[in-house]
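What you see is the complex with one protein chain gone and the rest in place.
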Amino acid sequence: MIVVMQLGASQGQIDTVCEVIRRHGAEPLVMPGEDRLAIGVPAALSQDQRVSLETALGLVEGVSKVTQTSSPYKLASREFYPESTQVTVKGVQIGSDTFVVMGGPCSVESYEQFRASADMVKSAGAHILRGGAFKPRTSPYSFQGLQQEGLKIIKQVSEETGLPTISEVMSADMVESVAAHVDILQIGARSMQNFPLLIEAGKSMAPVFLKRGPSATVDEFLLAAEYVLSQGNPNVILCERGLMAFDRAYTRNILDLAVVPVLQESSHLPVVVDPSHGTGVARYVAPMAKAALVAGADGIMVETHPDPKAALSDGSQALDPTQFAALLADLRRIAPVVGKRL
Amino acid sequence: MIVVMQLGASQGQIDTVCEVIRRHGAEPLVMPGEDRLAIGVPAALSQDQRVSLETALGLVEGVSKVTQTSSPYKLASREFYPESTQVTVKGVQIGSDTFVVMGGPCSVESYEQFRASADMVKSAGAHILRGGAFKPRTSPYSFQGLQQEGLKIIKQVSEETGLPTISEVMSADMVESVAAHVDILQIGARSMQNFPLLIEAGKSMAPVFLKRGPSATVDEFLLAAEYVLSQGNPNVILCERGLMAFDRAYTRNILDLAVVPVLQESSHLPVVVDPSHGTGVARYVAPMAKAALVAGADGIMVETHPDPKAALSDGSQALDPTQFAALLADLRRIAPVVGKRL
Amino acid sequence: MIVVMQLGASQGQIDTVCEVIRRHGAEPLVMPGEDRLAIGVPAALSQDQRVSLETALGLVEGVSKVTQTSSPYKLASREFYPESTQVTVKGVQIGSDTFVVMGGPCSVESYEQFRASADMVKSAGAHILRGGAFKPRTSPYSFQGLQQEGLKIIKQVSEETGLPTISEVMSADMVESVAAHVDILQIGARSMQNFPLLIEAGKSMAPVFLKRGPSATVDEFLLAAEYVLSQGNPNVILCERGLMAFDRAYTRNILDLAVVPVLQESSHLPVVVDPSHGTGVARYVAPMAKAALVAGADGIMVETHPDPKAALSDGSQALDPTQFAALLADLRRIAPVVGKRL
Partner (left out) sequence: MIVVMQLGASQGQIDTVCEVIRRHGAEPLVMPGEDRLAIGVPAALSQDQRVSLETALGLVEGVSKVTQTSSPYKLASREFYPESTQVTVKGVQIGSDTFVVMGGPCSVESYEQFRASADMVKSAGAHILRGGAFKPRTSPYSFQGLQQEGLKIIKQVSEETGLPTISEVMSADMVESVAAHVDILQIGARSMQNFPLLIEAGKSMAPVFLKRGPSATVDEFLLAAEYVLSQGNPNVILCERGLMAFDRAYTRNILDLAVVPVLQESSHLPVVVDPSHGTGVARYVAPMAKAALVAGADGIMVETHPDPKAALSDGSQALDPTQFAALLADLRRIAPVVGKRL
């Protein structure tokens, strides 16, 4: 922690800061600067001591700002854990040299629709089947998903086709039930800071697919992952799905592809990109999926539908079977050039 | 719903759009424009028909965009329900000509601290006592609140002082327990789109204090309120608490005060402003609180602490007893000039 | 300047950083931290040395980040110049206990329209007359202003009514001409970082009304002011006019009222609020103007029009004579309560 004093802070104010630091068990290090003086806190503090010290310092007269030099997250940090994490789900390794493709519809609408989706995903050569049973919808009047019935369909189709599955869980009390039916728990962008849910997902030990909130900073995102990791569950996959856009006339969100190398440098966890929500428009999904591959992502999650025109939700961003197969073919051609395979 | 065709859309494409509209039971109204042709859908559709039609139209070749003319929210809308809603809690009327002041600490830290907070709130002449028992914290290593123990303290102090209380509930399965201990359920900014929680809060019939998410549009905010209202619970209070800032060097969020008249025009629900989270800095709270009053807000929620330097969370934005009393005095002088009273 | 090393940085990397600092003429101060080590640069450097050092340090292996502790702006800073600046224009003191109201149309459309505007401004008791001769318009097909003809009309009406005037200058080569016709040079939000214009406006020594860019941070805003001040021109007025909004359905921008106390604390320059562009909607102007007053602003700039329905630009945010007079009456009643007068 470093305390920067205001220009012209008095010796009395400097002394007060030093005294507050000493009261928290650390020896202050005074450092004259170009125009403002800084005071360092060269010691290991507990999180509670640190918060207490930071608050106390922030209220001392003459203090300009207090900055942290320690990393806010530890378990998610590559500085602390340099080796890359692989999350393995029924033989699919996420975070390896395989570029993992997750496909499937926004919502599970019926057994027939979901089975057709699975066949489409499998025949295109994708690895994991997605489908929403519980749907977080902005309007209470929109289709909310088949719920428990949807979970059963996911499980059945998974057994029939052998595809590993992923589906969203929206609240802590549903973690057990969803984990009993699907292979990967998805935590949606709007739930990124649903802390009871993060903790329960952590306790479940199931693989957790954590989507970045639309206005979450990188630190907030990794601290959300830290909630899951801190329960002893190392199986976290990070997903960039687009940031809040100030221009929604052409795309639904702004896909932040540069966060892929940023996350891979800051964290050891695998990073997947969702170009479907990231753009919200089916015809922009393929260019962004390919861009994610060469930017170094560990995989993509793409919305597909056997017949997008008839989809009950998000049809306008879903790829149809022909488009999805064409995308996979493109990815298969590009992958080897960047040291990956599908 | 209005469909705008691309420039030079063919007659065949126009015919397809008309046919799709007719298939959904409405008679299309073709309208030539300056350069693009528009097609109206002059009919009442159910939400499911509307979504189905919008999706189908969005995928027809030659369509440039589909826009809705109907209001996405109904129960929250002043167009549908012109009369202003008052939420009454133990005699305090929120949404009246009384400017309601809610004060109290970020976290309940102990009986002594919370009782001192209540005394401070009461002696300053504020109306409602706030205090967090369950704290949503960005880091898993930060103080998470006293939890059940905190709820009991809130209830006890409320009984001793007669002050109505408000506290945050973070998940659906906690609604019943929190509602048994406090008078108003707070749903935090990060939970604004926690739909299971919104539904459960709606079912509880307790007054709900709904904070706007940091990147929520006005429509998304009112649709979140609609979730609560649609369960039959009319007691919703809207709270602006600051938007995600791109410059966090001086304030924590950007307080959007203009949303006060916007919400009051679009909705009949009371609107409260939280200048503590809105700025994140104690010395900016008073100017923004006064600004909220003259901008027409129905009240404010302010973080206070008997001794901010010792606060376990958010001490840097809390007012101490002297500052809080001074703010109330200022508000009391300004209120009559703008037709309000404290 | 403070250099924070990565976790586990080697002694060799630390030595390299120290050597680079010494090569720039400063003695490094090594400071162990909780988990990362920091190295301070306790010396006064020239701006060029500082940039050179920062760049060199940023590229050394093992460096996590380099942060500045010195203020980026000096002449605009209250730390360096504690006394508040007053800008006086024909007897009107901006930055005093008078809350200064600037009114007038978006564009000067004709002598008649502008003269009527001046009469409306004067009779309402406002202080300064605004009007655009050169209009920065998003579309090349929109009305671009009367240009030179407009400047002449402004000068004539000013002479007839005695009102001081303000008008926008869009490029460096127009500064002299605009300064010859109006009393205050306005630099628009889109020109906030037009550096040749800022320098030329600085050289002119005329009062400069600098609008904050829609995505400018506070530091960027004050550095733009610094460009003007560094030419020896102390007459700079800061204006908040709304930030880029991600939700443009209800307002055109997000008015950042908390920046008023932030700027007044960081800088000694007067701060004016423009609620017309800040909201873009006539009926939200009055609540935001009143909020600006109690938040401590030194004045407001408001768009008015003798007949908004007939305005050639921005009619939807202009107040008509009745609305403007009512606003002034409201401000006059509130002002004394917050220690101001109109």
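Some points to look at:
First chain written, first letter: the chains are A, B and C, and each begins at residue 1.
Following the convention adopted for this analysis, a residue touches a chain if its C-beta (ideal position, glycine included) is under 8 Å from a C-beta of that chain, and two chains touch if they have at least 3 such contacts.
Note that the structure is a prediction, hence the values are computed from the model and not measured.
The hidden chain makes contact, of the residues A:254, A:310 or A:326, with A:254. The hidden chain makes contact, of the residues B:208, B:245, B:271 or B:335, with B:245.
Within the full complex, the residue among A:207, A:278 or A:306 touching the omitted chain is A:278.
In the complete complex, the hidden chain is touched by one of C:72, C:162 or C:232, namely C:72. Seen from chain A, the chain kept out of the figure touches residues 215, 217-219, 243, 246-247, 249-251, 254-262, 265-266, 278-279, 283-284, 287-288, 290-296, 333-334, 337-338. Think of the hidden chain as still there; on chain B it touches residues 1-2, 4, 6-8, 29, 31-36, 38, 40-45, 50, 67, 69-71, 77, 79-80, 244-246.
Summarising the interface, chain C meets the missing chain with residues 47-48, 51-52, 55-56, 58-59, 72-73, 136-143, 170-174, 190-191, 193-197, 199, 214-215, 220, 223, 226-227, 230, 244, 282, 308-313, 315-316.
Everything below uses one rule, namely that only the chains that are shown with their structure count from here on.
The chain with its CA mean position farthest from that of chain B is C.
One finds 25 Å separating the Cα centroids of chain A and chain B. Centroid to centroid, with C-alpha atoms defining each point, chain A and chain C lie 38 Å apart. In whole angstrom, the spacing between the mean C-alpha positions of chain B and chain C is 31. Each of the following residues of chain A touches two or more other chains: 244.
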